[in-house]
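I have a structure here, written as structure tokens, and I will follow up with some questions on it.
The complex appears here minus one protein chain, its other protein chains still in place.
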Amino acid sequence: MRNIATLLFLGGLAFLLIVITGSLDFGAPPMRIGTQIQAATAGDVGTANIVTAVVLGYRGLDTLGELSILFAAATAGGLVLGSAAARARPDGGFILRAGADLMFPLLLIAGLYIVIHGHLTPGGGFQGGVILAAAFFLPLLARPGTTPGHRWLMWIEGLSGATFIVIGLLALYRGDAFLTPLFDHGTLGELVSGGSLPLLYLAVGLKVGAELAGLLMRLAQDDEVTS
Amino acid sequence: MIWLALVVVALTLGAAVAVLLLDNLLAATAAASAVSLGVAVIFVLLHAPDVAMTEAVVGAGLSGLILALALRRLGLARLDVGPGGGRNDA
Partner (left out) sequence: MTTQIGLVFFIAAIGLCVIGIGGIVLSRNLFRMVLALAIAEAGANLLLVLAGYRWDAVAPILSAGQMPAPMVDPVPQAMVLTAIVIGVGVQALALTLVVRVKQRYGTLDMQLARERMNAEIDATADVTPPRSQERPRGERPLPAPAGGAHD
């Protein structure tokens, strides 16, 4: 009985989605805002990657909200899991240790590159931040005995979050709207261009990286109740 | 293009069904990562490189890592499926 009801529900859901998507014109969206943003990005913001312009320039407030949601999730995760005593896990083994040593600088460079070039090429603070988190988590997986630097991570996270907000407030102080790109946007396609957007993305990348690294470390810890 | 799209979509949907049907939860986690990877390829085909990168890094990488760590913490990260080995009713 329950299965039949579920199947009916799923069929109805699929039907609804098909009806909705059937009314869309595939390959020819209306793009009421999109075309304007595409035309205005080069002059307004000056980033080559238009998605970055939307994420940080036009809808920077949404990104701040997203960061706070991520922060709340990571904090709640830490709160629920608690800080259990780190018990010695069996060692990661030679292959994992050597691999972690080899990968750490490469991951660091890849992550920083993706963060810093976020306004020119695909990528940015979120993607690069995740790679940075992986880079800092990998040695911990290889050597379970080492103590994770939670205090460090907390400072990085707090400072980068504060930087994001301070850059937004500076625009407010100058008389513009919150999070309006500061500075002069240089020539399109240069590394130093796009005004304050690269700085914002750097802050986002550091914050996301520190947050997720802390979350991963907390999840990797063992607790004494279960094992 | 259409053949590529068909193959990727078939793999993605197959992996999605496998997530629900596999007994071993570690295998189901791997299948969920495969779904994210397939969706990332579809994003590339749709001219959305930013989203594809995010989906590949976050969906296929980080999310799989978080799921596997949680599974290890739950004590269910096993590779073998013995009699009742992978079923997690209790």
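When the chains are written out, they are named A and B in that same order, and each has its own residue count from 1.
FYI, a contact is a pair of C-beta atoms (placed from the backbone, for glycine too) under 8 Å apart; a residue touches a chain by one contact, two chains touch by 3 or more.
Everything numeric here is computed off the predicted structure, so don't read it as measured data.
Across A:G34, A:P105 or A:G158, the single residue that touches the chain missing here is A:G34. Along subunit A, the points of touch with the absent chain fall at residues 1-3, 6, 9-10, 13-14, 17-18, 21, 24, 26-29, 31, 33-34, 37-39, 41-42, 48-51, 53-55, 59, 62-63, 66, 69-70, 72-74, 76-77, 80-81, 121-122, 126, 187-189, 208, 215, 219, 223, 225-226. Taking the complete complex into account, residues 1-2, 5-6, 9, 12-13, 16-17, 19-21, 25, 28-29, 32, 35-36, 39, 42-43, 45-51, 54-55, 58-59, 62-63, 66-67, 70-71, 73-74, 76, 88-90 of subunit B touch the chain not shown.
By definition in this document, only the chains that are shown with their structure count from here on.
One finds 20 Å separating the Cα centroids of subunit A and subunit B. Subunit B makes touch with subunit A in their complex at residues 49-54, 57-58, 61-62, 65-66, 69-70, 72-75.
Residue ranges of subunit A in contact with subunit B, taken from their complex: 49, 51-52, 114, 122-124, 126-127, 130-131, 133-134, 137, 212, 215-216, 219-220, 222-223, 226-227.
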